[in-house]
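One structure is given below, represented as structure tokens, and several questions about it will come after.
Chains shown are a subset, placed as in the full complex.
We just call them A, B and C in the order they show up, numbering each chain from 1.
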Amino acid sequence: MAKQIPWQERPAGSKEIMWRYDKNPVINRYDIPSSNSIFNSAVVPFKDGFAGVFRCDNRRVQMNIFAGFSDDGLNWRINPEPIDFKPFGDHFVHSDYKYDPRVTYLDGKYWITWCNGYHGPTIGVGFTEDFQTFYQCENALLPFNRNGVLFPAKIGGKYALLSRPSDNGHTPFGDIFLSFSPDMKFWGEHRHVMSPMPFEQSAWQCTKVGAGSVPILTEEGWLMFYHGVITTCNGYRYSMGAVLLDKDEPWKVLRRSKDYLLAPAAIYELTGDVPDVVFPCAALTEGDKVCVYYGAADTCVGIAFGKISEILDWLKKQ
Amino acid sequence: MAKQIPWQERPAGSKEIMWRYDKNPVINRYDIPSSNSIFNSAVVPFKDGFAGVFRCDNRRVQMNIFAGFSDDGLNWRINPEPIDFKPFGDHFVHSDYKYDPRVTYLDGKYWITWCNGYHGPTIGVGFTEDFQTFYQCENALLPFNRNGVLFPAKIGGKYALLSRPSDNGHTPFGDIFLSFSPDMKFWGEHRHVMSPMPFEQSAWQCTKVGAGSVPILTEEGWLMFYHGVITTCNGYRYSMGAVLLDKDEPWKVLRRSKDYLLAPAAIYELTGDVPDVVFPCAALTEGDKVCVYYGAADTCVGIAFGKISEILDWLKKQ
Amino acid sequence: MAKQIPWQERPAGSKEIMWRYDKNPVINRYDIPSSNSIFNSAVVPFKDGFAGVFRCDNRRVQMNIFAGFSDDGLNWRINPEPIDFKPFGDHFVHSDYKYDPRVTYLDGKYWITWCNGYHGPTIGVGFTEDFQTFYQCENALLPFNRNGVLFPAKIGGKYALLSRPSDNGHTPFGDIFLSFSPDMKFWGEHRHVMSPMPFEQSAWQCTKVGAGSVPILTEEGWLMFYHGVITTCNGYRYSMGAVLLDKDEPWKVLRRSKDYLLAPAAIYELTGDVPDVVFPCAALTEGDKVCVYYGAADTCVGIAFGKISEILDWLKKQ
């Protein structure tokens, strides 16, 4: 991951741990012909540049995921047609809809996890090796579940998947759990990772929390960006925090943000299809630099920058 | 209706079926001295220009309807006082409030239908011949009902009224029905017309749908713009679609939009008294051109343009 | 109606205005082979005895209405199959379900009104002249509506129908309205009749009220038994009251019960498919005597007795 990721230095005078790209949003709602909105999307280094899987809701507001490519991580060529998954082997696959993808590179494959419609939302799984041909596997878990994020390494010899069990609507609760699999097909050894925080301690994450980016391995453990939600009198507000998970037993939380790292404040985060949403789904790293991609107002994609060492230090103080 | 309606050509490069007027909103929230907001309003050709009935909520946020006039359909002179209806004949009339008017020209009269407060919202009916003197008739239907839209021709010799039965609050359901009357007083022969669509098929219209503009007779049937609603975690979002109803049996849906035609995306649609609302109430036509008037964010009035032939073609593909 | 109706004198020592039959319930939940429950049913004098239309939910808990006959009003022979309605003339008819019937004798016909499923509950209408052949007419009103009760005489030359507009669920509100029709097909001239009472004044009827029995013409006006509902922490409780409506303008309430006449207290009213329900649907009269048939706990049918003169006197004191 020594590739050159999008980057801007911290603005003069700013003391923010993370700061926005000054040309946000990097992807706009109508950037492909069929789209109503493009948001909550995942990117990874790929070949000389970057590839990504993008949630593009169409004008029917049907949710689907699309492949896209970029040389610099800022200018994206998103395919006009959604990904056409083939069933993997004898796997049974079914998708009423697909949304909120994450992409994890592991063992030569780009694994895609997403919220998959099968009698309710659950965690869909697929992979590609070349971003041309895509295979869909069995759903990892039963409905109702969302925000499935796969670790980029096996833990204790097994695949490890974060998820947030849900209900069948706009779930007003939500903890992060971790499940393991020997084979990416059968899952078990479910562990509770973290809950919302009490209102008095950290209100922005008092309703629900969900995994965001693929965890980043640091010397101190797995660093992951996540979203937290507060319920105001006018609905949900989504913000971004970070958590450090134990390297070997990543259901153990070593440090966790009480402050948020990014909360809706820019006009493209405050207004759109769903006002007041910042929703991280991916992070690119280059040395100490990190660039987080996040959905804004369920409408477009923004990026924010930070330094891993600073984030880890900041987590120590929380 | 060969009068010159407001018009702008499709912007260069746009592939939209319908496009916004670039000087929207055409009516602003404070355009009469008493108003808090002016939206969800209806216009018709009248004499050399246009007349309209406007929903103007005052600073008490009391809802009432006002007459207005324009030479070009863009610049409006709205009366500062609400319409003063006289009871028609021995009709019993009562209005706790009036809102969301539609205007239908039929048999020499401009019929006005609106949401009328009588122990809950229901469909009020009145008419004028000159936009000076207005008569109010019996309510067509029992509460709880909204979005009453009268056809501009008798169907099978009877008046035909679309409506959307509701509850007494922010109704989370809503189908469009059609009722008939021999005399504009007694109504029956109620027919179901259309329901919301399943979330997976067309999410923007999965919570409720309601008739919008007065249907336009085309060679292929009645073309009507309607609104559809989705429930997000932050409330309702209102968008606009179109439907083609059978000419003689207009409770039969021939074609219906799965894509929306217009959804909240401009700042005056995304912010205001109720964010994320596009709510069509009237359409002017001139040959193949159509100009739709819609309420934006429950705050102001915008217009959008299209070509009937293109909309009909587009409906065929849906 | 000089026929001998079911009757028992007021129990010794009782000061109740109305009192229960001591062999209640007169109809039990399994009285026909297919039934899960028989309740909320209507009876009328017929030939030498009585006939009735009964709500019998089957073991699928599908709701339908059945004809039945009795010599004495106490022992009933209910047909094992539901009423097979023929469409009347060119009337469009559709029933997803039928429940809570009332029967009104008028102009040589026994009119049946019920809650009819057509894209939600509304008021179904039919008639028979002989309780052998039944005709179904157009629905009188749009959904969502329940508790349609037809007056047994024309008012001002028109048919008059009470109803209670509702929502699509367990409606937590409900007023009684009156609608008129020249022809039993088209309805209008809708009038509000009565609302729930404030909790502080008469709590048993503070959530909703609905017409019960067919109104009885007395010298002082139309006497009608109705149900009122209170919302406790454990759900709805249904009780019975009475109201006197103006003879010529029956949307005007002359007197109305603040006390209830009958509220759930017997074990067959307190327990069953829905605990705590007393729901009147019919009344037989013989001189000053009245015998009210009511559904108990949504499970069976009970009867209660009273004297019209006493009820009218009692209403004067309320």
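The rule is short, and it goes like this: contacts are C-beta pairs under 8 Å (C-beta built on N, C-alpha and C of every residue); 3 or more make two chains touch, one makes a residue touch a chain.
Quick caveat: nothing in here was measured; it's all calculated off a predicted structure.
Engineer: Of the identical chains, 3 are shown. What's the total across the complete complex as given in this file?
Structural biologist: Identical chains making up the full complex: 6 copies.
Operating definition for what follows: only the chains that are shown with their structure count from here on.
Engineer: Edges wherever two chains touch, nodes for the chains themselves; is that graph a line, a ring, a star, complete, or other here?
Structural biologist: line
Engineer: Find the geometric centre of each of subunit B and subunit C from their Cα atoms only, then give the gap between the two centres in Å, rounded to an integer.
Structural biologist: Between these chains, centre-to-centre, one finds 39 Å.
Engineer: Return the distance between the CA-based centres of subunit A and subunit C, expressed in whole Å.
Structural biologist: 58
Engineer: Taking the complex as given, what residues does subunit A use to touch subunit B?
Structural biologist: 29, 33, 36, 57-63, 96-97, 117, 170, 234-236, 271-276, 298
Engineer: Over in the complex, which subunit C residues touch subunit B? Could you list them?
Structural biologist: Interface residues on the subunit C side: 92, 118-120, 122, 138-145, 163, 165, 167-168, 171, 173, 175, 177, 179-183, 185-192, 195.
Engineer: Residues of subunit B touching subunit A in their complex?
Structural biologist: Against subunit A, the touching part of subunit B is residues 15, 200-204, 230-235, 237, 258-260, 263-265, 267, 270-271, 275-276.
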